[in-house]
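Every protein chain of the complex appears in place save one, which is left out.
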Amino acid sequence: MRLDLARRWEGLILVLLVGVVVWASLGVDGFANGSNISFLLLDTTEIALMALTMTLVIIAAEIDLSVASTLGLSCAVLGRLWNAGLPIEAIMPICLLVGAACGAFNGLLVTRLGLPSLAVTIGTFALFRGLAYVMLGDQAVADLPPAYTGLATASFGPVPVATALVAVLAGVAAVVLHATGTGRSIFALGSNVEAAFFAGVRVKRIKLWLFVASGVMASLASLVYTFRYASARADNGVGLELAVVAAVLLGGVSIFGGRGTLPGVLMAVLLLGVVRNALILADVANEVLNFVTGLLLVASVLAPNVGAVWRRRTSPQVEGKSAS
Amino acid sequence: MTATATRTEAVRRGGGRRLVDRVARVRELGIVVALGVLFGVTGAVNPSFLTYASIRDILLNSAIVAMLAVGQTLVVVTRNVDLSVSSVVGLSAFGGALILADHPGVPVAVVVAGCVLLGALCGAVNGLLVGAAKVPALVATLGTLYAFRGIDYAWAGGRQVNAADMPEGFLSLGTRSVLGVPLLALTALVVLVVVGWMLGNLRSGRELYAIGSNPEAAVLAGIRVRRRIVAAFVANGALAGLAGVMWAARFGTVDATVATGKELDVVAAVVVGGVAIFGGSGTVYGAALGALLLSGITSALAVLRVDALAQTAINGALLLAAIALDRILALRVAAALRRRRFHDAT
Amino acid sequence: MNETPVLSLSQVSKAFGAVRAVREVSLELFPGEVHALAGENGAGKSTLVKILSGVHRPDSGRILLDGAPVEFGGPADAQRAGVAVIYQEPTLFPDLSVMENIFMGRQPRRRLGIDRRAMRASTAELFGRLGVHLDPDQPARGLSIADQQLVEIAKALSRQARVLVMDEPTAALSGTEVARLFGVARALRSQGCALLFISHRLEEIFELCRRVTVLRDGTYVASDLIADITPDDLVRRMVGRELDALFPKQETSRGEVALKVDRLTREGVFTDVSFEVRRGEIVALAGLVGAGRSEVARAVFGIDRWDAGSVEVDGERLRPASPTAAMAAGLALVPEDRRQQGLVMDLSIERNIGLAGLAAVRRGPLISRPAERERARDWAVRLRMKFGRLTDPVNVLSGGNQQKVVLAKWLARRPSVLIVDEPTRGIDVATKAEVHRLLSELAGGGVAVLMISSELPEVLGMADRVLVMHEGRLVAEIPRADATEESVMAAATGRSVA
Partner (left out) sequence: GTTKSDVAQQSSASATAAASSAAADPNAPVKQGLKIAFLPKQVNNPYFTIADGGGAAAAKEFGGEAKEVGPSEASASSQVSYINTLIQQKQDAIVISANDPNAVVPALTRARAAGIKVVSYDSDTAPAGRHVFVNQAGAEDLGRTEVQLLAEQIGHKGKIAVLSATPNATNQNTWIDFMKDELKKPEYKDMELVKVAYGNDEDQKSFTETQGLLRSYPDLAGIISPTTVGIAAAARYLSDSPYKGKVKLTGLGTPNQLKKFVKDGTIEAFELWNPADLGYLASYAAAALASGQITGAEGEKFKAGKLGEYTIGAKGEVLLGKPTVFNKENVDKFDF
């Protein structure tokens, strides 16, 4: 039943995606050409990267609202070190370490002190962004090496290099989530921590590593972001966290944990990207764009639910999550 | 049998001890301590922080968020959340300001009532999505966060309403004081006390906690879950609507971006105030204290001449410190109570 | 007694997808009578209860109240009609106080708001009738499963209903509490209340009820006066065949000490608990509800931290507070609260069974789904589980079948020390015999078994040795030969000191 539901959800997103692509190709000038597709894919890179780990984190019934701030901090570190004259090849691993440290900080507060991750990451959302300002202040570092800025926007045919990176990492994440013991454990602990703990799942350890992975992924996204825009600033990526969470939820991941699939999330990221691109091309005003994004989010959940509610009419039945 | 008997009797021994237990169990204790520390330290460094004018400013600043936090608590205790409040505030602030500017004849009271109604309407949309159509609250309200803001933008179309366009009688609502207490803070306080009392002492209030604590059991207990959830969202929307007009009165300049991003502040206040994000427990008093703490931190940083670039970071660090402190206190108290029970029993 | 039934079901059916849980069953509840409902796990008893309480709407058939057809649109309707229900699984609000749990939605009111004092007094009065010693202001979170059950009973009583439906109210209770509950039930009966009672303990049915209805595979089998049948008849009706001995205890030779618990203390919960379990031995841990038995098991398995003492498995000291270490040492714990601690309700049967033994079905870093399914199927068959597909989520299983999933999860690990906390709670007679045989087979194969049970016959029938706890201390150790109902109860209530 659960699987059916998940499949139905993914099917729905897929149908929507195909529908929007067909509509846009036929009805929107400039949509269906190589360079636009390439922009479109490139534009979703950072969100896609962060959505990969966010999916795992939310399935584990936690949340990481600090991803965009981690991205900002990592950008700031990159800019600062670049200004200090370090070679970029040395800076990039340092950035990833910074991301890991941010994630570990979140993870330790959540697992060691038992604080709710929503509260913790609202705090680190401000803290990391603030550290980024402290690190780089009001400077914008723009003289980044063309070899890298070029790579970030380069593409094989219509497929950007960055998208290939997303694809590889998505493959890894999907295998971890859907085919390994760790993945099983993530679903189990997201659904019922206590039972998972009783079954010997190392709840704290897994959660800690999920947050670390989320941090690393955010800093990886920061590298793509910085090179893509050829600009390292402390306010890079402000507000991306909501876009990431929205994509993950649209992809059918349950905010209460224990449910969701990676393919669903990836399709949702793509769907949001395509809709945005097509609407902007069609000169739809920004306010309508926001409205449509919101509507899409609600409608995607509403559609299967309305059916379920209707069915429930004929047979009342208790449902909902059991007490925790 | 006798084991449990001695246990309860032991607890009953000595009313004084029981009182201490009660106080120690109050969830809001940690946050009160944090507030004390904040005001104490800041006041010691810069006594002007504790002057009447300064306290008045802090109260004014926190009033709106506190009111939103009170409304949010109603929703959060039912194991839901309303992220769209900031957009509702924006919509209501702009709507109210626009009417006042374009139709100076409309009485202020009517405008305020209209804004509350508008908010309630938005709340009803959320409530129906969550309660009736079973869309998870976070998804539904993230959606309406975008949607309501979209309506706001479309309505405003780049227009800004300035203080000069609004009647003095309205703007003074945002600044006037009654017996030395700002009217805004007073309104928030009244809302706080009324909602707090209702949550604690009405069947419907207690049912909200029951729903959040165990939704499945709430249905079995015959609680009309759907109706209660819709009501919680409507009430929260109405408060957001009220907060919206208050915003317009207080800040005078209103455009379509009002209160953008405030939802995180409100959720932060609620969480810092000890309201469990997965429902079932927490009080509006805690949430209001949380709002006070957050705006207290912001004001303190400005007063302490903290470097502007470092402010965001310190703000975040203090927020984390506050919730960590609260948590550690709670753990200590729980451990102490367990030990005490043990020593009483033996 | 020959009046019209207060509440009756006429030819009701209910299906969940392909599973036809209840098929054309009729049932009549008369005032002043306790009616038993019996059947194997998954026979449809709880489904019937949920039809009576308005949770499920029957696909066909009618519900009659005082002879007139009614429709229950939801639990609220049934409550208004005077039906109170104790569900099989506790339905408490963990964040609210015990008294609020009891009176939720019906809190006594004053002129302004809720009258807490009156609520507290009524709660104390109810608890007095049931002999419960809980603080009305204490939150429901953290109550043992037995205490939760008692609160549920108090809640149902407080409704002063015309019909009281009790779905396995005694499964988590020990003798004393059951006796109290029966006292209250008899009092209600004499006041003209109609009661429906479900239990897998046959002796309880024979003690309390006047009439019994048996279900098998969702269909109605028979309705008899208790006076007219014997326990064997009842079992035959339920199972459809003769049953083997309930406690097939085989004598085994004892090996070395496998589990050694030394002066284990967790402040506020239990003190100075020391005992050993040898290979091939079944040791029962008896005591009253709240004596601290489950807490000892949790600490030994590493769920809770202990303050002093040590635990050794096969001579190796266990790292405290680590279930993973305990599992690596060969320990397994079947917890008492299957819904919260034993199962991940949203996950499928096979994944639940696989969860504790992921290492066993791994091929390289990946999980082998065929291996996982094979293992699950193997154990599902061995435990005679009743289910649709292995990929169904466990929350659609009947209570007893859920319990079997928990057992399967741990047995599949082939532990060397097995701790089972109320292993047969909610399990039907046939399966209970199965579980008992299994436990004794495991012991025969050299596994050390520590069994916590509130069911005295089970303790006496299965155990090589009985340890008795009272108020967080181990007060007696009684060898099989000396273990009688009297000696165990005496120790458990603290009347004799070992």
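Going in written order, the chains are labelled A, B and C, and every chain counts its residues from 1.
By our rule, a contact is a pair of C-beta atoms (placed from the backbone, for glycine too) under 8 Å apart; a residue touches a chain by one contact, two chains touch by 3 or more.
A quick note: this is a predicted structure, and the numbers were derived from the prediction, not measured.
Put simply, the missing chain touches A, B once the whole complex is considered.
Set against the missing chain, the residues A:11, A:27, A:114 or A:239 yield one that touches it, A:239. Set against the missing chain, the residues B:41, B:194 or B:308 yield one that touches it, B:308.
In the full complex, chain B contacts the hidden chain through residues 46, 48-49, 53-54, 57, 61, 149, 153, 156-160, 162-164, 175, 251-253, 255-258, 260, 295, 298-299, 301-305, 308-309. Across the interface with the omitted chain, chain A contributes residues 29-31, 33, 35-36, 39, 43, 82-83, 85-90, 133, 137-140, 142-149, 153, 225, 228-231, 233-239, 276-277, 280-281, 283, 285-287, 290.
We adopt the following convention: only the chains that are shown with their structure count from here on.
With chains reduced to the mean position of their C-alpha atoms, the one farthest from chain B is C. Comparing chain pairs A-B and A-C, the larger number of C-beta contacts belongs to A-B.
The distance from the centre of chain B to the centre of chain C, with each centre set as the mean of the Cα atoms, comes to 42 Å. With centres set at the average Cα position, the gap from chain A to chain B is 29 Å.
Residue positions of chain C touching 2 or more other chains: 55, 74, 92-94.
Touching of two or more other chains is recorded for residues 318, 322-324 of chain A. Residues 1-3, 175, 179-181, 183-185, 187-188, 191-192, 194-202, 258-259, 314-318, 322-324 of chain A are the ones touching chain C in the complex. Those residues of chain A whose C-beta lies close enough to touch chain B in the complex are 65, 109, 113-116, 118-120, 122-131, 133-134, 137-138, 239, 242, 245-246, 249-250, 254-256, 285-298, 301-302, 305-306, 308-309, 318-324. Listed in rising order, the residues of chain B touching chain C in the complex are 1-8, 11, 197, 200-203, 206-207, 209-210, 212-214, 216-224, 276, 279-281, 338-339, 341-342, 345-346.
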